[in-house]
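Please find one structure pasted underneath; my questions will follow.
Heads up, one of the protein chains got dropped from this complex, but the rest are sitting where they should.
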Amino acid sequence: MGGHRARWIGIAVLVVAAGLIAVLAGRPSASVAEVQSPLLGHPAPAIAGTTLDGAGYSVPTAPGHFVVLNFFASWCAPCQQEGPDLVTFQFEHQLPGDASMVSVVFGDTLSAAQTYQKTLGATWPTLTDGNGKLALAYGVTARPTTFVIAPDGRVAAYIVGAVTAKDLDKVIAAAKATHA
Amino acid sequence: MSRQSGRFRFPLWIVLGAVLVAALVIGSGVLNSTPMTPAQRAAGIETRIKCPSCEDLSVANSSAQTAVVVRSTVRQLISEGRSDQQIEAYLVSRYGSAIVLVPPTSGWSLLVWLLPLGGGALAIALLTVVLIRKRRNGIVGPADAARAEAEFDVGASSGQLDARRQFLEQSLADAFAEHRAGDLSDQDYQALRRRDTARLAALDIRMVEADDLAGAGSVATVATVATVATVATVATVATVARAESDGGAEPVESAVAPPGSVPGPSRSRRQRFLMTGAVVSFGAALVVVVALFAANRLPGQTPSGNPTLSQQAQIQQSLNQAATLENEGQPGAAAQLYQQVLGQDPQNEVAIAQLGWLEYQTGSQGKSASLIADARAKLDQAVKLNPTDYAARLYLGTVLLDQDHDASAAVAQYQAFLAANPPASLLQQAASLLRQAYTQAGMPVPPAVPTA
Partner (left out) sequence: MNAAFGDTGVLLGFAAAVVGVIVLAVGLVKGRESTIRAGQIYAPVVLLGGVIAAVAMEHALITHDFSLAFVADNNSRETPLMYSVCGLWSALSGSILLWGLILAGYATAMVWRFRRRAAEPLVAWATMVVYVVAAFFFGLMLHVTNPFQHVAGKIPVDGAGPNSLLQDNPLQAIHPPLLYLGFVGFTLPFAFAIGSLVTGRLDSSWQRETRRWTLFAWTFLTAGIVLGALWSYQVLGWGGFWAWDPVENASFLPWLVGTAYLHSVMVQERRGLLRIWNLALVISAFSLTILGTFLTRSGVIQSVHAFSNSTIGPLLLGFFGLTLVTGLGLIAWRGDNLRSAGGIDSPVSREGAFLANNLLFVAFAFVVLLGTVFPLLYEALNGGRQITVGAPYFNRLVIPIALGLLFLMAVAPALPWRKTSVEVMRGRLAVPAVLAVLVVVACVVGGIRGIEPLAAFGLGAFAAASAGRALALSVRLSWRGARLSGASSSRSVLAGWRGFVGRANGGMVVHIGVVIIAVGLAAATAFGHRTEVALSPGQTASFSGHSIQFVGTRSVRTPSRSAFEAVLRVDGRGDYLPAITQFGAGSQDVGTPAIDASWRDDVYLTIDATATSGSRLTFGVVVQPLVMWLWVGGALLVFGSVLSAVPGRRRRPTDPVSAVADSSVHEPGSTPAPSVAVEVGVGVGVGAGVGGAGDAGQEPSPDPEPVQVGN
């Protein structure tokens, strides 16, 4: 193989490698990467099902207030971490009535979920989603996942991982501002 | 060995090739292709969708809950008549574009297809060009070789010239040994020998010139070097030639081609060209076909099957299905399943009781006396078959209460019902009926009965 050809190929490889390194160096580590949901800004899929107590429950398409939809399991550590925050959030918004909470069991036994919610002191409806259709409709891949649905029924926010009451308040304030 | 049998073997290779092509065509399944069943379509789609809560697995391979849901959704959408693209688009609209395991062929992600395939196509094209050129030129004649060598050595340092000389000498010796061992044909060997000898000669001239330029100066030195170089080259060539004649190898130029050897040059070249062309196009076709169909399953290759359950398990499955149908408000379909179970197992008590109850409900709605009578008979039979079945007791008691207005008989059944440990939900539902019966019979309501 000629020396000249080798030189050009070597330079080409170096250029490509430099590009590759630049891209790889710029990537944040996967665990903190932001994920997007294709549902953002679109009408939220219908929320309907049976609660842990056996009653039916559904949310109207344009609820008229913010709805925080939270997918959880009792055994997942970040879910346990965010639980108290969800209780706080629900309590704070109960009186003004501008936001309500709905939880959905994702990958857990119903008895464990029931015990967990009772221990937490959660008074809001928790849907069973036995056949997993609600999780699929919302494209949930991991727990905890939280959706914030605006009063007009569109998905305003999508958060994967433990969420705090402050985060939720910020999201709601931002959504109110853009629609005000 | 091969020269003689070259012609002999020619039909063998044609036969082999034909058999292989035929076998592959049959084996690829294109001849008896039936349209894809829904299960096969589902399986195909499932291998392309990533399990949402896993890292690399497809939903076909994973048993995670999210994968199970996606699989059932895919099957449902197929039964609704959606196309593959529509189903994928639906899943992408939920989970995002990362849910599909195959990068799309549009936008930037076209790169990931284009780079390997384009690079491969380019490489094959280049190789073909190089191959054709080499084939056409064959081994260059001595005059061309000498000229090419002179060009090759322009600007080379003395170290590089030495390396080149060593290489050419080694090449000559190697060619001799390879020819002797039968690796190299006579024709090729002669051509190579002539070429490399010419190259060596041209190289020596170049080396002398280089020494000259380097200031070796004196004519004597030049003459000595030239003589030594020429003598060495001649010695090499002569030794090789002598060795050949000593070793009894075939004469250098055989004017008469041995009988049975490959026929005239033009015809053999055409033959060779055809054969090479056939082999190459076959290879290319194979590669393309494999690449296209690599991901597909053929009809007949079911990726997942249905297990055959033992009859016991089948019956259990049918009963469960029927119960679900009842809960979903499809009594007709449920009744059909119960009939099916009874066809297989006429003494199945659960089926008898449930069917009896369904019949009673239908009969009392439509006021069909025969149906009601039949239902009663069934419920009687059920209770007889299994006195501890709470459902049968409840049904029978209710029928007795409603039809015969016989509260005490009903209570007898209800007592048996309570004794059989019925589940709380059923108890709840039946509470008012129980109360009614006990009150009508004038007996105290048992504490087990929940308050309304």
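Chains: A and B, in written order; residue numbering restarts at 1 for each.
Note that a residue touches a chain if its C-beta (ideal position, glycine included) is under 8 Å from a C-beta of that chain, and two chains touch if they have at least 3 such contacts.
Everything numeric here is computed off the predicted structure, so don't read it as measured data.
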{"item": "Which displayed chains the hidden chain touches across the whole complex", "value": "A, B"}
{"item": "Given B:Met36, B:Ile78 or B:Val100, the one touching the chain that is not displayed", "value": "B:Val100"}
{"item": "Residue of B:Gly27, B:Gly141, B:Gly277 or B:Pro387 in touch with the missing chain, whole complex considered", "value": "B:Gly27"}
{"item": "Footprint left on subunit B by the chain that the document does not show", "value": "1-3, 5-6, 9, 12-13, 16, 19-20, 23-24, 26-29, 47-48, 50, 55-58, 60-63, 96-104, 107-109, 111-112, 115-117, 119-120, 123, 130-131, 134, 139, 160, 163-164, 166-178, 180-185, 188, 192, 232, 235-236, 239-240, 242-243, 246-248, 262, 272, 275, 283, 286-287, 289-291, 293-295, 298, 300-310, 312-313, 316-317"}
{"item": "Missing-partner contacts on subunit A, residue numbers", "value": "1-4, 6-7, 10-11, 13-14, 17-18, 20-21, 23-27, 29-31, 34-36, 75, 109-110"}
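We adopt the following convention: only the chains that are shown with their structure count from here on.
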{"item": "Touching residues on subunit B, where the partner in the complex is subunit A", "value": "52-53, 65-66, 68-70, 72-73, 92-97, 99"}
{"item": "Residues of subunit A that touch subunit B when the two form their complex", "value": "35-39, 107, 131-133, 135-142"}
